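Please read through the structure below; I'll follow up with questions.
One protein chain omitted, others in place.
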Amino acid sequence: MSPARDLMVVLALLGASAGVPFLGGDYWIGVGITAFMWVALTQSWSLLSGLSGYVSLGHVVFYGLGAYVVVASWEVLPIAVSLALAAGAAAVFAFATGMPVLRVRGPYFVILTFGVAELVKFVVMAAEAAAGNASRLILGTPEIETLFFLMLALAAAATVLAWGVRVSRLGHGLRAIREDEEAAETLGVPVARYKLLAFVLSACIPGAVGGAMALRNTYFEPLQAFDPMISFSMIAMAVIGGSDDLRGPVVGAACFVFLSEMLWANAPQLYMIILGLLLVIFVLFVPEGLCGRLFRSRGA
Amino acid sequence: MSLLEVRQLSMRFGGVQALERVSFTVAEGKIIGLMGANGAGKTTLFSLIAGNERPSSGEILFENQSLAGLRPDQVCRRGVARTFQVVRPFAGLTVIENVTTAALFGMRRYRDRAQARDAAAAVLQELELGDRAEALAGSLTLSGQKRLEVARALATGARLVLLDEVMAGLTPMEVEAMLLTLRTLHRTRGLTLVVIEHVMRALMQLSDEILVLHSGRLIAQGEPPAVASDPEVLRLYFGEAA
Amino acid sequence: MIETLASGQLLFAALALGATYALVALGLNLVYGTMRLLNVAHGDLVMLGGYLTYWAFALGGISPLVSLLGTAVAAALLGALAYRLLFRAMLGARRTGPRVEANSLLLFFGLSIIAQNLAALVFSPTPRGYEYLSDVLHFGNVALTGNRLAALLVAAALCLAVVLFLRWHTMGLAMRALIEHREAAAVVGVDIDRVQIASFAVGFGTAAVAGALVSMTEQVSPFMGFPFTVAAFVVIVMGGLGRLEGGIAAAFALGLIETYGVALTSTNWRSILLYGTFVALLLARPQGLFGRRAVMR
Partner (left out) sequence: MSTRRGIFNTVITAAFALALPLDSALAQGAKPVRIGFSIAKTGIFASAAPSQLNAYELWREQVNARGGLDTGREKRPVEFVQYDDQSNPGQAAKIYEKLITQDKVDLLLAPWGTPTHIAVAPVLERLKFPMVGNTAASSRLRDLKPGNIWFTTAAIPDRIGKELAAMLKENGVKSVALLTNVLPFSKEIKGFLEPALKSAAIAISVNEEYPPDVKDMTALLTKVKQANPDAVLALSYPSDSPLYVRQAKELGIGAKFQFVLIGPTIDFFPKLLGSAANDIVTVGEWSPARNARAKAFYDAYVAKFKEKPDYLDSSLSFLSCEILEQAVKTAGLDRSKLREAIGKGSFETINGNIKFKGVENTVTKTGFLQIQNGEVQQVWPASMSTAKYRPKTSW
């Protein structure tokens, strides 16, 4: 296993796809944005959940907050500032909630994170309603090519971040926490601090991604920006790709995007059903994911 | 000079008094055997020293400094390591990764991952796990996993190691091997050990001093022959058979 | 304001809501309690029950209160089948405890997507409804439609029946034993496989009956199930995972919190109250709510 080589491979793949706008035209640029979005989100999710075993079912909360920040600061702040603010807001939220939330383990953590995301969704909704809004529309967003490169940069940043964590003490400690939290702590791993750090690190890029997608959608509505399907999709991609592997999120996102491109053309109704079937099959028979299965890297 | 000092340590779980005003000291470089029936409070004592549990009252001093309020990872970095009675390997990580974790995060705290790995490999050699380094920890035999527990504790660089039944469930031959290993480690590394063991003969052979716990109270302490002939210990611990 | 709060009308609304929650949560709790499987597709069984009842009424003119027997049996069979085909293998494949739970969540999520979209494909996403027992009855100053009263009564009776079954029937006793301690139950000779099939059957059956009752008052659609899943999760977290009586009590408590909480604040606060309670409970008892805390040895 050579994480540095994996990083090079992933970055080379991302770099190669930077040529899409010059070859593929608008449609493929759109596909590219979606694919990079999923790479960035799933890579960030894996940083926390793949490494530490704390499966977050509420990662959409960071995405939604990021989207909200960008839309709320539209035409007030420059886009670059509001995107940075989106990432910051997500990180601050992760930091503030991380302490109590990360005390909860196992399946309780899974449903708690879901609950927190839904709670935030409804609080944002109530806040928007109180302010007399229900949805926000932003006009004059950047060109699609700009968003493409922005999302590409976010995917690359997420990958580098995930790589950096994996090869650091933090990554080593998180893996130990995943395997046995108490034993890890007894061997000197600062468990609470590491979990919180991973939580914050895995939140900031989804925040920026949410902001960028708000620019892409030109529309913000809490029900959509905080759609739990986004959280579920991150998990499904990580599971299918392999969650403790730098290439996993790329492979998972690629599978999803490829599948949806192929299926909605010929069998739109079946797309979701097949997605569900794939998830079932992978959980039951290939729990280590495609990467774990195809490039088995550890001796057994 | 005493490395560890336990003063008036008490622990209650709900209505159960797990430990009651236990006091003792462990001198540096000694091997202390901890005896007692199931439920006597031996493992609880380890958990309190290692910071896994908070005592109801009493004090624990390590190198004359209180461990009160420290988390397990902080205690570990002070230089106290423990093993678990029911083994807790990081099953999905390889053997060497298990031990490297301890080298990275324990008292020794290697900054460099390659160095940590080298140190881990050295410890594995000492515990005769060198050839299993790349295997998944979950795939080891029980004997192997017990050795891994010891290896991890050692790799932290701890000065005091609490060994919780590292010989339980092993065959007589494996017990002999483990005893040899522990003695060697004690000698070469100058470790201080506190050992919980049910294999009585092994404990008597190994220890400089024996502590006997019964229902949370320390009922006897002294050199092995003295404790072995203590009438109360005989009555309580060995029952009528003795 | 006081008048509103003291009115029987609000109490009835709380009870009707609570009874539905109780019935839905019962099955979720049973399947979790006996197998540690987190069934996020549970609400889709409510949807299935709703559709079966709707079609029985629309095509055969069969009263929902009659067809719900058939609905329950069909769903119970589906549950037994799902256990046989999917979950026995998964539970058999040895993985560590928490991973079975986390994986089951993903597995059921996959099944939920399949169920919802299959229903959309077969029934079309158009909402469906029928009118049944919609006359308003008056009891003192409380007014209620017949279908809501019937739903409340059936749900309450079924909850009671399941509780009695668990108390007195041999299979019920075995289920409780399994919930308390899986290995111990096996050691004393409980046929775990049979109990688990029974849990699936009862769990699926009760959810489908809840769907049948819901369909008398609400429209049915392929994506109607998820809110029920969420409510059921809140309930079983409140009542204690695997604690069936606790779950029933929690369901009614949730009905009361929702109805009176909304009356005291604003309807807009409904979801915030619901999720707020849920999150606060989990944070307050981080070791999980399965009664006892895992003591480290």
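For clarity, chains are labelled A, B and C in written order, and residue numbers in each chain start from 1.
Definition applied: a residue touches a chain if its C-beta (ideal position, glycine included) is under 8 Å from a C-beta of that chain, and two chains touch if they have at least 3 such contacts.
Just so you know, these numbers come straight off a predicted model, no measurement behind them.
In terms of the touch definition stated at the top, the absent chain reaches A, C within the entire complex.
When you scan A:125, A:158 or A:184 for touch with the missing chain, the hit is A:125. Considering C:55, C:165 or C:223, the position touching the chain not shown turns out to be C:223 (whole complex). Within the complete assembly, A:263 is the residue of A:167, A:192 or A:263 that touches the hidden chain. Interface with the hidden chain, as seen from chain C, comprises residues 3-4, 7, 9-10, 12-13, 16-17, 116-117, 120, 124-131, 134, 136, 143-145, 148, 217-219, 221-223, 227, 258-260, 262-263, 266-268, 270-271. In the full complex, chain A makes contact with the omitted chain through residues 25-27, 29-31, 33-34, 122, 125-126, 128-129, 132-135, 137, 139, 141, 144, 213, 216-219, 221, 223-224, 227, 229, 258-259, 262-272, 274, 278, 281, 285-286, 293.
The working rule: only the chains that are shown with their structure count from here on.
Of all chains shown, the one whose average CA position lies nearest the global CA mean is A. When you average the Cα atoms of each chain and compare centres, the chain farthest from chain C turns out to be B.
Note: centroid distance chain A to chain C, computed from Cα atoms, is 31 Å. We define each chain's centre as the mean of its Cα atoms; on that basis chain A and chain B are separated by 42 Å. Residue positions of chain A with contacts to 2 or more other chains are 182. Shared contact sites, meaning residues of chain C that touch two or more other chains, fall at 296. Against chain A, the residues of chain C that register as touching in their complex are 36, 38, 86, 89-90, 95, 98, 101-103, 105-107, 109-114, 116-118, 120-121, 230, 233-234, 237, 268-269, 271-272, 275-276, 278-279, 282-283, 286-289, 296. Listed in rising order, the residues of chain B touching chain A in the complex are 50, 52, 71-73, 76-77, 81-82, 84, 88-94, 97, 100-102, 104-107, 109, 113, 134-136, 139, 152-153, 156.
Residues 53, 55, 57, 100-101, 103-108, 110-112, 115-116, 118-119, 122-123, 125-126, 129, 182, 232, 235-236, 239, 269-270, 272-273, 275-280, 283-284, 287 of chain A are the ones that touch chain C when the two sit in their complex.
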